[in-house]
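Excluded from the complex is one protein chain; the other protein chains are retained at their positions.
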Amino acid sequence: MSEAILTAKNLKRHYEVKGGFLKPDATVRALDGASFTLTPGKTLAVVGESGSGKSTLARVVTMIEPPTEGDLIIGGRKIGPEGASGDRDLRAMVQIVFQDPYGSLNPRQTIGQTLMEPLLLNRPEVSAAERETRARDMLAMVGLRPEHFERYPHMFSGGQRQRVAVARALMLEPKILVLDEPVSALDLSIQSQVLNLLMDLQERMDLAYLFISHDLSVVRHIADEVLVLYLGQPVEIGPKQAIFEAPRHPYTKALLSATPVADPALRKERIKLEGELPSPMNKPQGCSFNPRCWRRQDVCTKVEPELQGQGHCFACHNPIPLDETEAA
Amino acid sequence: MALLEIRNLSVDFATHSGQFRAVDGVDVTVDEGDLLAIVGESGSGKSVSMLALMGLLPWTATVTADKLEFDGQDLRTISARARRRIVGKDISMIFQEPMSSLNPAFTIGWQIKESLRKHTDMTRSQRQDRAVELMRQVGIPAPEKRLQAYPHQLSGGMSQRAMIAMALANKPKLLIADEPTTALDVTIQAQILELLTGLQQETGMALVLITHDMGVVAETVQRVQVQYAGQRVELQEVGGLFQNPHHPYTAALLAALPERATEKRLPTIPGVVPGQFDRPAGCLFSPRCSFADARCIAQRPSPAGPELGRALCHYPLIDGQPTGKESAA
Partner (left out) sequence: MTDSASHPASPASTQKAPPSRLREFWSSFKENRGAVIGLIVFLGFLFVAILAPLLAPYAPDTQYRDAQLVPPFWQEGGSTRFLLGTDAVGRDLLSRLIYGARFSFFIGLLVVTLATSLGVLLGVIAGFAPRWLDTLIMRLMDIVLSFPSLLLALVLVAILGPSLLNAMIAIAIVLQPHFVRLTRAAVLTERSKDYVIAARVAGGRPIRIMFRTVLPNCLAPIIVQAALSFSTAVLDTAALGFLGMGAQPPTPEWGTMLAEAREFILSAWWVVTFPGLCILVTVLAINLMGDGLRDALDPKLKRS
């Protein structure tokens, strides 16, 4: 296995919420202790429901926001609470593709300008002609036509815009690409085109992907490793095979079971989760999943479980036994 | 007799750059107690056709149909007043965004009771009882207390339950659910789908589920109507549709599902859904279809028989192979 390009250890991001009149200040633990590594050519998928801290993780890894606590080491360099401001080389290493292809392109810039902007800002030594050549090459690489260079985003469909967004992210030759729900706003027939493009590019450029998604069928297809987040905390992390075929954490199992399968012959009894995600401002005592868990024991309401295991880790006092998982 | 019968429904929108046909000759039939899904990508006209039925389209839309009948009443000639008596009582609808479909200025209870006030002659206390009963029916805990709540005090899943309670208030014969779970998380989605199908069985109403999610379709409904670019391209029982799709679009769509993929590279449908400016002359799917030939490009197909899922195709597929090509050649 090749060397890790990014290592996160116990990464936390908290937000202070100013209390109003008669209300105390509160801390939102949007991301609360995530550890993982990214390797060139591999994809780590992050799954979880809304409010699980997926997007916060994306913002921290992209250095849009500094971590409150924990270590983030990118390409051998440490990013502390002061962030990475001003360090162009470091910033260029991690780029991001957003979910909404309609909001992520500047409507007043042509596709060409959008693609050339990162070079203009970060590589002043590159001449204007060279910039244009590189942008045009990138346009071809993501499967768009040369005449698209002069056009404005409103003339493009969602799938084409997402290709442009990918192209822009790759202009600085990053090592890591954070994909924040890159296909969930796209139609099914377009989704597969974009997924194929992403897989091709990864292979060609040896990119490390942090693939954030709530769609488990997409994750199952594209991921090498999966990290399951619940209320900002990792509840399970491991190789894709293990997570999908032998989930140990009840939440992972419930998530898998709730995901509809596109085969009417396989209609099955789902594990029904009671209730909804609690507010991250006021997490339950002990294991944060315990109010919704059907395997809850006394200890779960008191003691917060630690991530345990090697390779395939999970944070649960009463994990699903290995022989039981086969049925899933 | 069918509860809802729509024949050859078309909807045109007037835009700055000319007429845009959003729905193009669609037929929909819903029997009593039916469970039908309308599947399609964005721009397939799946929502617009149902909004046309409800009379909820903006004034820029022109609706034409050969037949638009609900429960024996012709909705084309009916007065606006009479339509309002039906819509909200016998037909009701829930939408994708539960948060924005509830009026933030009123309590949940007030909003549920309003529809009772409009369509029934219940007394105040009867309405309160009915509202509590409805809230219980959709699985909202502590219903008396929640009736006093304002929409912003509820989570997305709870809001959607409240919307469903509101839609059920007058025991509709037909409930149209327009992407009811798209904005929700999977665990909540599972709860809501279960609730909807449970209520459908319990009350015997017909349920039309509009969605783009093939997984939801497979797990929820009996019959599926597939739409593409404003046309109905296929209508089948859910089992048959997933096993043996007859229209190339359905087949390609199913093949593009990551969970059905057999290798790393996903099968794709090249190109995009035709828009206002690039509508093909012949079959609307022909520019993207791997089986298309000259006839598909030149001629509009007509629907096949019910044994072939009424596939809108010159050469409907059987077991993935186009049929009838020899006779045309």
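Should a chain be cited, it is by its letter among A and B, assigned in written order, with residues numbered from 1 in that chain.
Basically, a contact is a pair of C-beta atoms (placed from the backbone, for glycine too) under 8 Å apart; a residue touches a chain by one contact, two chains touch by 3 or more.
What you see is a predicted model, and the numbers here were worked out from it, not measured in a lab.
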item	value
Neighbouring shown chains of the undisplayed chain, as defined at the top	A, B
Touching the absent chain when the full complex is considered, from B:L116, B:L134 or B:A292	B:A292
Option from A:N106, A:S127 or A:Q241 whose C-beta touches the chain left out	A:N106
Residues from chain B at the interface with the omitted partner, ascending	15-17, 58, 60, 270-272, 274-278, 287-290, 292-294, 297
In chain A, positions touching the absent partner	62-64, 88, 91-92, 94-96, 98-100, 103-108, 117-118, 121-122, 143-145, 147-148, 152, 154-155, 165, 168, 171-172
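One rule holds for everything that comes next: only the chains that are shown with their structure count from here on.
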item	value
Centroid spacing, where centroids are CA-atom means, of chain A and chain B in whole angstrom	31
Chain B partner contacts - residues on chain A that touch it in the complex	49-50, 157, 159-160, 187-193, 195-196, 199, 214, 216-218, 220-222, 254-255, 257-267, 270, 272-273, 276-277
Chain A contact footprint on chain B (complex, rising order)	41-42, 155, 157-158, 185-191, 193-194, 212-220, 238-239, 242-243, 252-254, 256-261, 264-270, 272-273, 275, 288
